[in-house]
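Every protein chain except one is present and positioned as in the full complex.
Let's look at chain A:
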Amino acid sequence: MDDLIADFVAECREMLEALGGEIVAWEAQPDDRARLDSIFRFVHTVKGNCGFFDFPRLEALSHAAEDALADVRASRRTPDAALVSAVLAIIDRIGEMIGCIEAGEDFPAGDDSSLIAALAPGAEGAAAPVAAAIAEGKGGAASAPRTIRLSVELLDRVMSGVSDMVLARNELARRLRETPTDVTVDGAFERLSGIIAEMRDAITRTRMQRIENLFVALPRMVRDLSAELGKQVLVDIDGGDVELDREMIEMIRDPLTHIIRNAVDHGIETPADRIKGGKREIGLLCVSARQSGNQILIDIVDDGRGIDGKKLVEKAISSGALGKAEASALSPREQLALIFEAGLSTAKEVTAISGRGVGMDVVRSNVERIGGIVEVDSKLGEGTRMTLRVPLTLTIIPALTVSIANQHFAIPRSAIEEIVRVNGGSVTLDRIGGAGVATIRGRRVPEVSLAEVLGLQSGVSDEEGSLVVLRPAGGDVYALAVDRIHDHEELVVKPAAPAVMATGLYAGTTLADDGSPILLFDPAGVAQVGGVKLEAQERSARVVEVATTTAQRDNSVLLFRGLDGGRRALRLAVVDRIEEVDRKAVRKAAGQLRVQLGDTILPLAGAEALEKGEEKVRVFRLNDGSHEIGYAFREVIDLMPMDGELIPADNPGAVSGVTLIGEEPAELVDAHWLFSNHLGAAVKPADRGVCRLPSDDPWMQNMLRPIVEAAGYVVIGEEDELIPDLVIASDDRPVESSDKAKTIVLRSDPEGEDGESIYRYDRAGLLMALKAASGRGK
């Protein structure tokens, strides 16, 4: 979090500096549109980030300034001297506050309302003089690690210099091998080689970062956003291991944040609307990254209401951005692309989160500035997919060289899972319907013959070749048949000429140690040309499908296989997301197994059968609304409705009972038991409301309980000793209520008229009652 704040401060500082000149120019010429836009973008960015970091004062200030400037942009208001100085006063105050954040101090006491009031049309006089400057002369900054800010251009120059140095070294190495040399020369060369390698590592590290750094903040952001908006959103993040230039990560941070905010705010509907629309009440937001050629693709897919192209066109016509004749000529895709035009938004209301119709034009200009592309695809009522394509810059990557028909090619090592020889006993090759399928130790993977893909004549028979098992970032495995495996090499990859890249097979070119050019494959591209379907693509297709077919199902469970092989199910509502971690991240600490996920350590359940040999562990991140625990598993089987009867377990434990799911028995994991057991002392029941549910009423336990738990209650049964704040009973089985506890009575008849009870599927009413009760309970 501190990192993020530091980034935020640095970014604001940078923008403030750049803005310095603009502000003055704007003051002199208030109707200068370009200046107005850049100031507007600044306050917009600050506002966006503040919402995320919880700086309410900053947010209020920037929001107010944004509102005023938006009016000016929409020509509802003409800028005058009073407005200019009011906006300037706000920007100054923002600068001071950022200084405070940087120095780690509290904001100076004071009220911003006079500043905000000064923005109103016709407000008198300039704002009150700003509070005394604080950021100056503070020793606090001295303790921070010393850093300097470098221009990326300089880093690029160093990087390209180092790349050339590596190539020159390789050539020298080749020449040295060809001529007999003195041992002292060899020694000196070795040392030089080592230094160059070290330097290259360092310079590479300065520029590359896993995109995870960007993704790690997303679940929290979505969670906060959806809570604020009264929506339920499940985030699925994939491809965090894709590496990307640090600068690129910084450049896509804002656009990505913006798109996600838009998706949650405008895309995903409220639970009530979703149920009405025949969808699961929990919206699904998938964010995935993968490398494709020399580009990184980031998909943001939601299953929300989609974008109405026709509405966009109407808006564009009414705002004058588009002529009627032009509008009628637009294809559906072009209609959707209108959301990137300045000043268009289909949202009915302006909210604090997004939806003023800025944003998307800012997103596009930011992405295009780094040579990227934003694409939008949407089906009304089914969801929206936004794709960011950003280039991968000059990189050095470890690669494996292989050959086919005596020509060498390189494969990025990061995509390689394993290498097997075809004539080994563990591999069989079959042809099914003309397509190759390799069975490697019982696992079936699609096989792609490199010779076929390239249109070359393989130099060896099938049995003599080798298979390289590849897993493209964010995709599924396939086996690539090659003639021969050669060597691991570190290669400086440069983008190939457009005509070569257009084949879709290659990620770039490079020079081998012997000075000859080598083509580097793009594993995802080879799979595509070879006809293998990648999972990432299938999955996105499935998202929409799931959303439409699992209509009105409250009781969806996630069917999975545990580490011990058991078939189990978890209620979907408690699963926040799925993560894959190194085996090393799981260790026993403070009395129980714990897993490290990013910056947090969570108790880990379900890991009793964890074997030493496994390298990766997949973990469900379970969330009860205020706490998280991890649950280790082997693989997800499917998302299924739970329609069978639950046969309760004899003793309370990790499994609450057995039921038939998909016509096979599965154990239903008792999430509540997991939380109560694994969190132990971490939960202070006093902090949360306690709700008593009849423990023998299956409807209450299966259907109601997750809702009550999600509303922040600890759920107990009759025999528990905790004193409940709330008792829920059904109308056919009245319970005596203690005077301390509020009672909610549920009836099964929708038409009941007594005014006291709530129909048990009146979710909104229920949530309201739960909320009211928790307010009283505290």
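By definition in this document, a contact is a pair of C-beta atoms (placed from the backbone, for glycine too) under 8 Å apart; a residue touches a chain by one contact, two chains touch by 3 or more; residues count from 1.
Operating definition for what follows: contacts and distances are computed from a predicted model.
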(message) I notice the complex is incomplete. Of the names "Permease prefix domain 1-containing protein", "Amino acid transporter", "Azaleucine resistance protein AzlC" or "Chemotaxis protein CheW", which is the UniProt protein name for the chain that's not shown?
(response) "Chemotaxis protein CheW"
(request) Return the single residue from A:Asp3, A:Asp111 or A:Asp164 that touches the missing chain. (result) A:Asp164
(request) Specify the residue from the set A:Ser75, A:Thr184 or A:Ser516 that touches the hidden chain. (result) A:Ser516
(message) Touch as defined at the start, partner being the missing chain; which of A:Val162, A:Leu454 or A:Val581 qualifies?
(response) A:Leu454
(request) Using the touch definition up top, pick the residue from A:Val43, A:Ala496 or A:Leu572 that touches the left-out chain. (result) A:Ala496
(message) If the hidden chain were put back, which residues of chain A would touch it?
(response) 164, 167-168, 171, 407, 453-456, 494-500, 502-503, 505-506, 509-511, 515-519, 529
